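Accompanying notes for the structure given below.
Excluded from the complex is one protein chain; the other protein chains are retained at their positions.
Here is chain A:
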């Protein structure tokens, strides 16, 4: 049976350099020793009951709050105080008393388990002090650096603000100038437009005349071709030989239908053939081509070989001009390209008479007007480009100024920087306030591990962590995201990366920007019970 008896712990406590022996039941902290008075009934700390003192630490739990068994594992909710002379005192759950595992560096938790524990408090205290000292040095230097960063950020901020307002002023001037140039441009473009239209109109007229002549010649030719008996008339019978002219497409050109085509008469002479020509010319197939047409039986398909009746190429320079006037802003670039050239004749290379469809060059006067207008357009474009550039710069500065760079702007310097960490497989890249990425070392494309989201530290230290999210999606999983934990360091470095959960990355990043003001020296050198 392993009943523990009331054992008074002889504890060494270092307080302000004096060693004091304080007798108290095992596991009781100094601060509570007054509640455990030897040989007086013990009242549970929650006041729930009072028990004889020999039931304190008798390895049976009497108090609901576990306070009667500070030195045994009897109470499920008890806690044990390790004095840990030479190091920090601590509380452990009483379930860790005599469990065979050394928890207190002073070994006091394993007094009856057979575990062989070494007292490591002094060594731990030494290490702790060294560590604290080192951290303090880093913090001290880091904090100095941080001050510089803050000053630098302040300076940059002011500079940026100054630049911004300067640019905003400039912008106004540039905008005015742009408006002036727009007017000049419009003034120059009016005569240009009129001259170009005149030129085009002349060409259109010319084309119409040529076309009419050709049609007439064709009509005469067809008349002769139809007038099989060469009697100077085209008769219903002669017309009927051209079944392709069948108006109801039932495959047969009846006498009545043919008569209709001829304008209601049985035959027409050359002079009155024009009416009939108008109604047949779209379907008419020259007898010289009729052999092949006759081979194709279905009436529908006979349409195919009909020559393209569209007289002109699709491009209509007039339309183009109209469009340009409607919204000259968006069409600038388009006009830049071909506004001064003659209308293109892309559709004509196969035609036997290329001259007919190509517009003649502009005359010298028109050309001069175009050149003059072009000059004003170029000036306008130039001014507009310049304005856009300034807009971009303003936007960029405004964006930068909109970031939360910390309470004193200490994170400003991280903006537009990138920091890399190379591991055995990947190179990780952190571009603060922008994105995190991962690139395989030996070939393969970069993966986005998240774009800047927000500061993500706990409430009391918001700026101790950054969250980057909406990275590249994982197959059947979430989008990648990264949490960047910031710790105080003299240098700004990515220390480590890991993927604790699939597609959720963790990056450790040191920077002076999170260094806190070091505690005053005396606190460091007097670490309480250490």
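The rule is simple: a contact is a pair of C-beta atoms (placed from the backbone, for glycine too) under 8 Å apart; a residue touches a chain by one contact, two chains touch by 3 or more; residues count from 1.
We take it that contacts and distances are computed from a predicted model.
*Asks:* Pick, from "Cyclosome subunit 8", "Mediator of RNA polymerase II transcription subunit 20", "Neutral alpha-glucosidase AB" or "Collectrin isoform X1", the protein name that UniProt gives for the chain of this complex that is not shown.
*Replies:* "Neutral alpha-glucosidase AB"
*Asks:* Among the options A:28, A:73 or A:139, which residue touches the chain absent from this view?
*Replies:* The one listed residue touching the chain not shown is A:73.
*Asks:* What is the set of chain A residues that contact the non-displayed chain in the whole complex?
*Replies:* So the residues of chain A touching the unseen chain are 1-3, 58-60, 73-74, 76, 93, 95-96, 99-101, 424, 474-478, 498-504.
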